[in-house]
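Here the complex is missing one protein chain, while the rest keep their positions.
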Amino acid sequence: MSKMATFKNGLITNNPVFVQVLGMCPALATTTNSTNALGMGLASTSVLIMSNLMISLIKNLVPTKIRIPVYIVVIASFVTMIDLLMHGFTYELWKTLGLFIPLIVVNCMIMGRAEAFASKNTPFDSIIDALGTGLGFTGALVLLGSVRELFGNGSIFGFEIWGEALNMHAFILPPGAFITLGLLLAMFNYIGIRKEKKAKEGAKK
Amino acid sequence: MKEYLKTGFVLMIFTLISGFLLGVVYLVTLPYIEKAEFNAKLQAIELVLKSSDTDEFLISKSPSSEEDLNKVIWKESDENIIYKNSKNAKVFSPAYKFEEDGKEIYILTVSGIGYGGDVISVISFLKEDNIVNMNSIKVIDYSQETPGLGANIANEDAHKKIIRDAKSNNYMINTADVLTGATITVNGVAKSIEIAVDFLRNEGVM
Partner (left out) sequence: MRLLLIFLSATLVNNFILSRFLGICPFLGVSKKLDSATGMSLAVIFVMTMAGIISWILNIALVALGIEFLRIIVFILVIASLVQFVEFFVKKTSPALYESLGIYLPLITTNCAVFGVALINIQTNYNIIETIVNSFASALGFGLAMILFASIREKIELSDVPAPFKGTALALITAGLLSMAFMGFSGMVTI
């Protein structure tokens, strides 16, 4: 696969949240507003890039039988590093994201890319894949967070768009998270179905 | 058997290397972490050192370093908590006391049970002419409360209302007025104020 195709694959075609349905826990929990969503997305992307790179570099040193535990140790180490760095340098965001920073370890997306891609490709390609997937993840989270913040609080990234009047508080609460993600997923499914239809009709002619 | 030993050994090597590298990162980031935690604490203390009426500092020189704060420690304990009551509200160690011009200012870090857990606040009490009154409060940890509802306790309005009720209504907080629809969180703050007053009474200050 060309570099561009790899990147696009992670970003759109196989978007971790909307297509592969991975990383649901942080997608629902940290998207109460766009800023938290962005912070979470970037933290996860950093871990993804570092772990993909490292795993690609050591892929020949790891016996196949224990590759999963080794990947877990690598991912857990990078998550711990990000946790420590955020604690020291981005204290407010660290406090807000709280429990979900260590939970990046169990984000299926990271283990998934390590197993499916990084263990079989060059370090440079692995970085591209990580960038695509990570940014796809971040984009999905920011979209979800923005919708929830906009309809629930009337703002985006803290900037007030409209005041209290139109707020439907349910969006910020747990039910709103589920329903918003469900509706967004349905929307993307619809776009996908229409594309397929058009392709079929184009092929018929 | 030999297979297991070999793979177990390799796994252990990887874990040890990771642990070692992490140790290095930890040592490097530790000063920054301590600084960030200290700054957050200092910010809260500075805020409650300002008079809630005039918004000016109650003392001439506010603390700016760990040593400054250590000098004004009033009560502390080896464990994290100095005082606890049956409702699981807590007073944390250390409690500070500033003295200047015959005024005494007590700063307590307290918590009360809110919606999802502890709501932690820093409260200042001013003792002047033998009369003790609550001066100011700053809620510093509300991470267990619902975003958009209970988490609004962090807003200025909510704080102003709490201070107003505490001062003019003998510490009875009108929870529905402070935050409609999030009274449990406000209740948590009210419980933390209650234990602060209780503690000061126990210590003979009030």
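By letter and in written order, the chains are A and B; residue numbering begins at 1 in each of them.
As a convention for this text, a residue touches a chain if its C-beta (ideal position, glycine included) is under 8 Å from a C-beta of that chain, and two chains touch if they have at least 3 such contacts.
Keep in mind that this is a model prediction, so the values were computed, not measured.
Which of A:Ala116, A:Met168 or A:Met187 touches the hidden chain is settled by the complete complex: it is A:Met187.
Among A:Cys25, A:Leu61 or A:Ala199, only A:Cys25 touches the chain that is left out of the view.
The chain not shown here is touched by just one of A:Ile12, A:Met111 or A:Ile156, and that residue is A:Met111. Check A:Leu57, A:Ile161 or A:Ile179 against the missing chain and you find that the one touching it is A:Ile179.
Listed by residue number, the positions of subunit A touching the unshown chain are 21-22, 24-25, 28-29, 68-69, 72-73, 76-77, 79-80, 83-84, 99, 102-103, 105-108, 111, 170, 173-179, 181-183, 185-187, 189-190, 193.
Contact residues of subunit B toward the unshown chain are 15, 18-19, 22-23, 26, 88, 113-117, 184.
To be clear about the criterion, only the chains that are shown with their structure count from here on.
Looking at the complex, you find that subunit A touches subunit B at residues 32-33, 62-63, 65-66, 69-70, 73-74, 76-77, 80-81, 84-85, 87-89, 91, 95-96, 98, 152-153, 169, 172-173.
The residues of subunit B lying in touch with subunit A in their complex are 3, 6-7, 10-11, 14-15, 18, 21-22, 25-26, 29-33, 35-37, 39-40, 141, 143, 146-149.
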